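Only one protein chain is missing from this complex, and each of the others stays in its spot.
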Amino acid sequence: MKSFISKRALASGVSLIGLVVLVFFLSRLTGDPTDLYLPLDASTEMRDQFRQMHGFNDPLIVQFGRYVADLARLDFGQSLRQARPAMDVVLEAFGWTFWLAVITMSCVTLAAIVIGSLAAFRVGGIFDRIATFFSLIGAAAPDFWLAIVAIVIFAVKLHWLPTSGTGTPWHWILPVSVLFIRPFGLILQVVRGSMIGVLSSAYVKTARAKGVRTPVIIFVHGLRNAMLPVITVIGDQAAAILNGAVVVETVFGFPGIGKLMIDSILLRDFAVVLAVIMVSALAIFIMNLLIDLAYALLDPRIRY
Amino acid sequence: MTDTQILSGRKQSGALGRWFSMLWADKLAFFAALFLFVVLLCAILGPHFLDAYATKQNLRGRNAPPFDLTHGWIYVLGADALGRPLLARIVVAAQNTMLVAAGAVAASSVVGAALGLVAGYSRRSAAQWIMRLGDVIMSFPSLLLAVIVLYMLEPSVANIVLVLAITRIPIYLRTTRAEVLEVRERMFVQAATVMGASHRRIVFRHILPVILPTLVTIATLDFAFVMLAESSLSFLGIGIQAPEITWGLMVSQGRPYLTNAWWLSFWPGLAIILTTLSLNLLSNWLRIALDPAQRWRLEMRGRKNG
């Protein structure tokens, strides 16, 4: 197990270093942030001073050396936009996105497993058809469109829910619901497919010959086996939210990592962009380990 | 020699008919294909016929509501903030939308599958580096890539294709590699080895045809995904820029008018949903139709129905 983790960490570390280097240099190609932060009529000296202060005058490679040296001291640089340590900004936003991902994926997992399993039990039945149809539509719907349609209906027309912010639990309902739909459609399909395979397997036949009750066959004998391919997809979808549900966070004004990312990119807040990438990478690394752990817990044949 | 040509020629037309009857056997897939065909026609012919309408501003018809035929049938879906008919704009926008998705899927699938074949078949360390490269691309923020391209180059269709193609390469790379790793161990590959088949022959005659259906199925699904991604980029303002139009951009342009003219965003969004839904349905059908061991299900049903 230990050697497995360290091997994984090494591979991810190599990728992360490559990523940070790539992002550092490529992001500088998007232009000088000076114009974005100083008023239009700022004098040449003011601009020069701004560049001097943030080190934009030095050659790129020197800037990179400085950045790496700072990293070694766990200093992730300053946010240009908010004038405070970039990591503080990122961790704050990450907290919001983390809970958004946890709540959404818990709902998705529960709903997709129950509905997908029942759909698989009677393939081609009316319940199966309805579930399949809605999951296909769900998997096809663009989230930005769902988001604005939801706002029009529930916030503007019905006045049931607030449009943006995070103040109360009510604020969470729309973002979670909109984020719910696509992963739900995808995971439901995977649960259903996997469950159909499992329910026609030999050991389910044995269970039937033993006289085991149907719900026990589906949710005890079947589910644990059917979950293996499902877990991978759950991981992918959770990673997508952790990486920033940019559109949904933007539309609902949710102060998460996705919104922070797009704002920072547009405003050339390089330190924050890099910090976001590193935090996301770490989060996804940990989540993948958890997924592997879940694999091993579900299937005794898997040992690392 | 002419003999074989005639034979293959006849087989071709027969095959076409067989595919059609297999499509007819799955009604949902049939309508999905029909819808996609219409979208394709719009994409190819639409700009030629409707471009004039799509760009003609009509200030009296600003935000005209849908289902009102007083201005003519072209206004059946309403008009946008500048009074341009939405129907015409959706038809014209189909071209860019399809072009971007098709270009990105074609480029990423070819490059990704080629890399995946190498990574899966070769036992050398090159395979490891390809996989790491895939990881880096996978975790590179596509938004940043879009902004870089937008800033460095220009927001043309070709460049958006480039952005999306790069971000989708890892999907094909990983799928291909995983499939190759599995197929490589199958008995018929070993049988080919015993016969003395070269690596090239094994890869292109034995492995690739077996994994091709999976790739086609994924590409169909991915076409839908890329459409959504393009729409998101346009929506965030870092994709295609006006006066070019795509469906995603139209949704975004309608957003300020949501409260009083919902149709501006609704119709293009619906076009996206219907297209992606059709692609998903067609992909489900393809998975069966491309598998010789499962194809009979469709052929039988087709015979019974037709």
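Letters A and B mark the chains in the order given here, with residues in each chain numbered from 1 onward.
Throughout what follows, contacts are C-beta pairs under 8 Å (C-beta built on N, C-alpha and C of every residue); 3 or more make two chains touch, one makes a residue touch a chain.
In this text, contacts and distances are computed from a predicted model.
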item: Choices "NADH-quinone oxidoreductase subunit K", "Succinyl-CoA--3-ketoacid-CoA transferase", "Thiazole synthase" or "Peptide/nickel transport system ATP-binding protein" - which one is the UniProt name of the chain not shown; value: "Peptide/nickel transport system ATP-binding protein"
item: Among A:F4, A:F25, A:F127 or A:Y203, the residue in touch with the chain that has been omitted; value: A:Y203
item: Chain B residues touching the omitted chain (full complex); value: 186-188, 190-198, 201, 205-206, 209-210, 292-293, 296-297, 300-301
item: Residues in chain A touching the chain absent from view; value: 201-203, 205-213, 216, 221, 224-225, 298-301
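The criterion applied here is as follows: only the chains that are shown with their structure count from here on.
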item: Whole-Å gap separating chain A and chain B, where each centre is the average of the chain's CA atoms; value: 24
item: List of chain B residues in touch with chain A within their complex; value: 132, 135-136, 139-141, 143-145, 147-148, 151-152, 224, 228, 231-232, 235-236, 238, 248, 251-252, 255, 258-259, 262, 265-266, 269, 272-273, 276-277, 279-281
item: Chain B-facing residues of chain A, complex; value: 11-12, 14-16, 18-19, 22-23, 26-27, 29-31, 136-137, 139-145, 148-149, 151-152, 156, 243-244, 246-247, 250, 261-262, 265-266, 273, 276-277, 280-281, 284
